[in-house]
Every structure is written in C-alpha cells, then in structure tokens.
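One chain of protein is taken out of this complex; the other chains stay put.
Labels for the chains are A, B and C, by order of writing; each one numbers its residues from 1.
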Amino acid sequence: MTYTFLGPEGTFTEAALLKVPGARDAARVPASNVNAAMDAVRDGTADAAMVPIENSVEGGVTATLDAIATGPDLRIVREEVVPITFVLVARPGTRITDIRRISTHGHAWAQCRGWAAAHAPDAVHLAASSTAAGALALLDPASRPGDAAICAPIVAEEHPELEVLATDIGDNPGAVTRFILVARPGALPPRTGADKTSVAVPLPEDRAGALMEILEQFAARGVNLSRIESRPTGRYLGHYFFSIDVDGHIQDARIADALRGLHRISPHTRFLGSYPRADGARPVVKDHVTDEAFASAREWVEGILGG
Amino acid sequence: MTYTFLGPEGTFTEAALLKVPGARDAARVPASNVNAAMDAVRDGTADAAMVPIENSVEGGVTATLDAIATGPDLRIVREEVVPITFVLVARPGTRITDIRRISTHGHAWAQCRGWAAAHAPDAVHLAASSTAAGALALLDPASRPGDAAICAPIVAEEHPELEVLATDIGDNPGAVTRFILVARPGALPPRTGADKTSVAVPLPEDRAGALMEILEQFAARGVNLSRIESRPTGRYLGHYFFSIDVDGHIQDARIADALRGLHRISPHTRFLGSYPRADGARPVVKDHVTDEAFASAREWVEGILGG
Amino acid sequence: MTYTFLGPEGTFTEAALLKVPGARDAARVPASNVNAAMDAVRDGTADAAMVPIENSVEGGVTATLDAIATGPDLRIVREEVVPITFVLVARPGTRITDIRRISTHGHAWAQCRGWAAAHAPDAVHLAASSTAAGALALLDPASRPGDAAICAPIVAEEHPELEVLATDIGDNPGAVTRFILVARPGALPPRTGADKTSVAVPLPEDRAGALMEILEQFAARGVNLSRIESRPTGRYLGHYFFSIDVDGHIQDARIADALRGLHRISPHTRFLGSYPRADGARPVVKDHVTDEAFASAREWVEGILGG
Partner (left out) sequence: MTYTFLGPEGTFTEAALLKVPGARDAARVPASNVNAAMDAVRDGTADAAMVPIENSVEGGVTATLDAIATGPDLRIVREEVVPITFVLVARPGTRITDIRRISTHGHAWAQCRGWAAAHAPDAVHLAASSTAAGALALLDPASRPGDAAICAPIVAEEHPELEVLATDIGDNPGAVTRFILVARPGALPPRTGADKTSVAVPLPEDRAGALMEILEQFAARGVNLSRIESRPTGRYLGHYFFSIDVDGHIQDARIADALRGLHRISPHTRFLGSYPRADGARPVVKDHVTDEAFASAREWVEGILGG
C-alpha cells in the first residue's frame, strides 16, 4: 500500500494517517495540496489519500469538499477524528521567558494567541509555511529560525532533539479535525452498524423547494444528517451542491432507498462512500425503516403485482 | 358471468352495472344490502358486484367503504359514474295537476322536493322502500299506490307502460354517484395510463403525525389524491382507517413505491385495486417520478452495491 | 334556558343532554331531525341543541357535520360522550323465553343481533321509528306492540312500569357516541387547559397538496388532531370540506396561530368552537409552541420593526 496525505510531514493530517492500521509501515508520500493528493489516487500513484474535511472551529475544508465532488469518482473508505492540540518546542535549554519570536503557520498562531499573550507576552509571530516547517527550522540555524515554534505533538515525538516547553497551548481545548481516507471505487467497506454515508447532491435548478425535497428523502426514512454544507458549483451565484453525511450504510435498506430518491430528484447526485464512524455510535432505527420493514413492503407489493 | 348488485332492480346501481360491457346479457342478481353483495362474490355465488361508493351530494357510502376494507380480500376492477336524474312517472293519462300523492324513497323525495313544491304543490310524499318499488306499484292497483312516482330513468325505459310526465326533476342537476365493480383477487386490470388505485390504510396507533406521514408517501412521489375518507375501525373513539383513491396504477413505479412506503408505516394497509378511471383523465407525471426515473435510480444504487 | 335535542325523548341524545348541569330542570324540546334542532337554535326558539356527532362504530353523523358547517354560524360549547348500552324491556311478567317479536329501531337491532341470536333465537325484529318509541308502545296495547323492546337505559329509568329483562345486551361492549351542545355565537367557553377546537375547512380547489398544507398548519404548531372527516360540498365529485377537531383552545396561542394559517390557505374556513374535552385529557405542549414562546417571538419581531 502507498498512502498520500496533505503534507508536509509532521502535521495533524499525517497523525490521522498513522491511526490507520498498517499505515505506519507503509509508504507515506506527502502531497502539496488536496487536489494533488486526490490526483495521485486517481492516477494510481497512491492507493489512498488522507485529507482533512472538517474542523470543529474553522468549518468545512472547501478544497476537499470540492475535490471529491468533481472529477473522476473517488470513495471515502474511512474517517479519523484527531484532537487539535499544540505544543511549544525549542532547542534544548531555551526558557519560555527568553522567547522573542515564535515560528508557526498562521492558523496555528491564531489558535494559540491567547496562550502566547498570557505566557510569552513579548513574543511576536514569525510566519512559517507549515507548523512542521517552523519547528524543523529550529534544528537548522542557517535558516534564521525563531526562538521557539508551535507545532503538532507528532513533530516533537518524531524529533526528540526538540524540547517540549509547554503542551496543550491551544485556546480552544476541545478542537478536533475530521479527516477522510479516500480511495478509488472498489469493494465497499463492510457494514458495521455504526456507519456513515456521504453524498454530493447538486441542487436541481428548476425546482422550487428542492432543498426541502432533498432533506425529506432522508427524513422520510428516519435517516439522521450529521453534516450538511453548501458549496457553489461555480456556474452562477446561488447555484449550489450540498455535501451531506448521514448515519447509515448504503447496504442498509433505508439508505439505499433514500439514495434512490435523491437520484430521482437530482440525477447527478454523487455517492462518496459508506464507511465506519470514527466514534462507533449506532443510530436508533425505527421499526418502519428497518431492513425487515423494507423487505416486507417489497414482498407485499410484488405479491400483488405477481398475483 | 354472474353479477350481483345492490338491489332492487331498476335503481341507479343497476344502471351502473348495465354500463359494463356484457352485463346486459349476463345474469344479474340483486342483493338486499352491500354486505350481502360482497359475500356473494366472496363465496363464489357471483363473479362481481356493483355497489355505490360515493355520491357527490351525500358523500361516501359507509357500508361499502367498510365492507371492502374488512373480511376476505376483494378487488375493485372498474368504476362507473352515473348522473343521478329523476323522472316523474304515472299511469298513462295522468296529468301533473291531478297528482296528490307521490310515491318514492325518502332520499329521492329529499332531492326532488324543490321541483315538487314548484310543480305539484299540493302533492304529499308517500314512502316507498325504493324508487323502483314506488314506480312499479303504480302498475298494481291492489297495492294502493300513489298517483305518481319519482324514480330513475331506467325504470321508465324498462316499463313502457309507465308514462313519463317530467324528466330531470332533481334539485341538484349535477349530482352523480360513483359505483365500483368488485371481484375476487385475480389478474389486475391492465394499466391504461388513466387509472386509479384504492387502498384502506389503518392509522398507526402509536405514531404522532401518522396521517401526515401517510399523505407524504403520495406527495413525495407526485401522486395526486382524488378521494380520502376516514372511517372508524370500531375499536375506540378516534381510531380510524383511511379509505383513499389516488391517480395511477400499481404497475406505475411511483404507485408501487408509494404503496411500499405505506406498508412500512401501516403494515395492515389493504390494496383494494387498480382500475381505469371512468373519466379517462390522465395525470401529469413529473420527470422525477416517471417509470424511467425509478428504473434509473434503482440501477444506480445497484451499480454501487454491486461494486 | 330552553334546550332542544335530536328526539324523540328517551334516546341516548337526551341522556347526553341530561349530563349538562341544569338541563334536568330546564325546558327540553325534542326535534325531529338534526337540521330542525339547529334551526331552533338559529331562530332563537332554543338556546342550545344537543346532537350526536360521532359514534365509535358507525362513524361521523353526517347530518350534524353538514348542518354546522353551512348556514348561519353556530358554536359548539360542550361535548358529552355516552356509552351506548342497551336493555331489553317488557311488560312485567314477561319471560325471555316467551318473546317472539322484539320492537326497536333498525340501528339498535343491528347492534344487539348477536345477543338476540344467543338468548332469544326465535324472536324476530319489529321495526320501530326509534328505540324509545318501540319501548313505549309496550305500554299501549292498542298500538300492536311486540313482546319486548330494545332501548336505552334511560327509558327504563323514566318508566318504572317497564321491566328490565336484560342489560348490556349490545354486541360491541365499548361502543360510545359523542354528542355536542351547539349554541349561537357568543362568549367562548373559558379555557380549561383540556380543550378541543373544531373547524370546517373547505379544500381549496386550485391548490395541489392542499390537504397536506391544512394538516401542516397544525403539525407545525405541535397541535394534535383528534378527528378528521371529509364531507362533500355537493358542488362536484371530489370537492370536499374537512371537519376537524384539534387539541387546544383558540385562546391558546398555538391554536390561534394555526387558525390564522388555515384562514390564509382556505379563507372560508369556519370556526365551530372551543370547548372543554369530555375526558379532561391535557395535551403535552412542547417548549416552542407555548404561549410564552409565541409572545417572545412576537416581541422580538416587534422590537426589530420598531427599530
């Protein structure tokens, strides 16, 4: 197996990838952006790509939402949820009170600004192209690094020559990012009973109330939505597709039936995958939408038609 | 073929039966009430029964609605809509101004009261057990008949010895009654494109908003309701079943799919038949609920499941 | 106070009227039919009329549903639910085994046929114009009565000269009939927290899915339907109005708001009254449809509009 992921190495995305069984011992090739990661899977250079899709603070990762909704079909086969925690690292011997310049990516700086103001009030931000790059520069004096860097815990783990001065320095302690593992279409991940299904549904142009109709396909089958995002198709202002996650697997009769309904309303609906939920939570399935209820209904109608 | 119908002979029900091709030359046995007609079909004494189901003024015929919704399965195979018009008949030579007593059934008298007040103001009502009985009594002086009778045109046609003094004397000129022809389950009447499907749907006891859910099964598939009646199941006050007619044939994919949905919500839903509409009106079928849309959606999901 | 009721005396309708506080000592005038009872209220001859509206076995009383939905406005001010139980009465000294002819109304005979077949298998039915008439005829030998009569318990209570041979002889032990007390529009019965509101809603002709829209007015405000009946308006086959009971009082904000919604969709909607439920059951009112939620929402919008 060869994996790719949104690089560089040492970011939360690689941390997510390392949670995949076997990935630690497989080839892992960083990609420079989400589209490059997807293309590597599409052209066979990689077997699967780990990319971020949603952050609890920042929202959806639009590059990912758009990349899997267009171009040759891809399938989400797994999700990972990673807590976003930051550590402050420096060359051994550095004291927090001595720090004047902290190197990190702008996003990370934004999420640790409160901590910095409280514990290193004199330090300024030195921009780095990624959290990992800022930290590794500390080990290369020629690069004119800062006095310290803010990065993901994984970087410190992989580089014991960096000293961890402080942990959990993010201002938003519960922040998490959700990542998806994307592969070419193939066998569906087996149904576990605690699954998610993702779809991209273009809003039909010529039908008033179309979003309601889309949601009703799920509501009418007792299917819960766990995520919905609107994204422009780029055609004109106000033309959207919806990226939706629901509870259940396409091998569940209620999900298959809802997808049939979606396809009728919006024939360019794209199936993005059924895969196990990271949290293992099982949905409550009401009596009238069990596999048995669907099977019994089908048999009843076939009995009449055949009769 | 042996037909039965809600008797006696000479009523609008027999007129409806005579519109069925071949019925004029077949055996036609009047039944004393709707249940007796249904039972004759169920036990094989008759092949089909013509009974009234709905009048444009009086509403649903509850005996019929209840009789087909309980007991061994029966199927509606045809409908007929008959204008309810009345004629005034008498022995030859009678003049309207001489009439003092008009014999007819109470329902008919109620529907011609305006005419009688205007044209025979001195006449009183003489109760008869049916419109036909009141008219035929005129031919049997021993029966102490009235001076004239109000009856269906069919009686006058079949008894030329009665003179028609006035036609179309009903106060509600557009009144019609709809009749259904009921048979034992067998081959479905072929789909014509202008069909109706009838069902009886018990309201699930334990589900709030269940009526909405029932109606949504049709609305979500673009299926129009042409009739809905609530009837008590007799179990307790407020426990109902709904007798529903919709536009379409169970061989239409949208109808079959809606019936599957009904069966899941209310597993004791009873299919009462798919049959041609009397008026030949064809429903407008939107793009997303055509047979092709359903077939395409099914293939799409099967393609994904088959991997 | 002068009351009228669907007569004759000694029927279940009078039993319902006698449950109204004060009615036992007030004038009580039987009416020959439901329309006559309504007209007596409309023209001031009576202050209120008690009429049946629904039977747990037979369904809605169409004469009542239609009479309150047309003509000058009337208001339901009270409901009563009366168990439908029958007794067998005869002249003193009669033995059940001697009975050959049982006098009663056809409806009552239909509901006691099982008991009669078991306990008086040789007895035949002798038709009477009402259950009370059949019973009272036993006291008048000139009327050629039967050997016994089936009637409401109230007749036996009021006529101790009749002997009760058997009680509770109905085949459907839980049968009840619901009655309504109807008055001219005036002060609304006070809100008790366990109320019902009745409306008659013509189905708008020109709007597809109009029944769904009507039901949504209630569903969107968390209002439960306890009864719905369709009735023809008489204009043409398929043109209906719906007679609907919901849980709540028009002084409840959620009911007032739902009625405003109904009026917009179907401007000829008729308010038929808000009145206490006979069973005293209180609805569960969700947080978002309490009077407080409506008041808070109104104030919020007024604050914005007021600037």
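One rule holds in what follows: contacts are C-beta pairs under 8 Å (C-beta built on N, C-alpha and C of every residue); 3 or more make two chains touch, one makes a residue touch a chain.
None of these values were measured; they are calculated from a predicted model.
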item: Chains in view touching the one left out; value: A, C
item: Among C:His239, C:Arg264 or C:Arg282, the residue in touch with the chain that has been omitted; value: C:Arg264
item: Option from C:Ala110, C:Ala220 or C:Ala281 whose C-beta touches the chain left out; value: C:Ala220
item: Where the unshown chain meets subunit C, residue by residue; value: 185-188, 213, 216, 220, 250-251, 256, 259-261, 263-265, 267, 271, 288-289, 293-294, 296-298, 300-301, 304-305, 307
item: Residue numbers in subunit A that touch the chain omitted from display; value: 54-60, 62, 81, 172, 174, 176, 178, 208-209, 211-212, 215-216, 219, 224-232, 234-238, 240
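Quick note on the criterion: only the chains that are shown with their structure count from here on.
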item: Residues of subunit B engaged with two or more neighbouring chains; value: 216
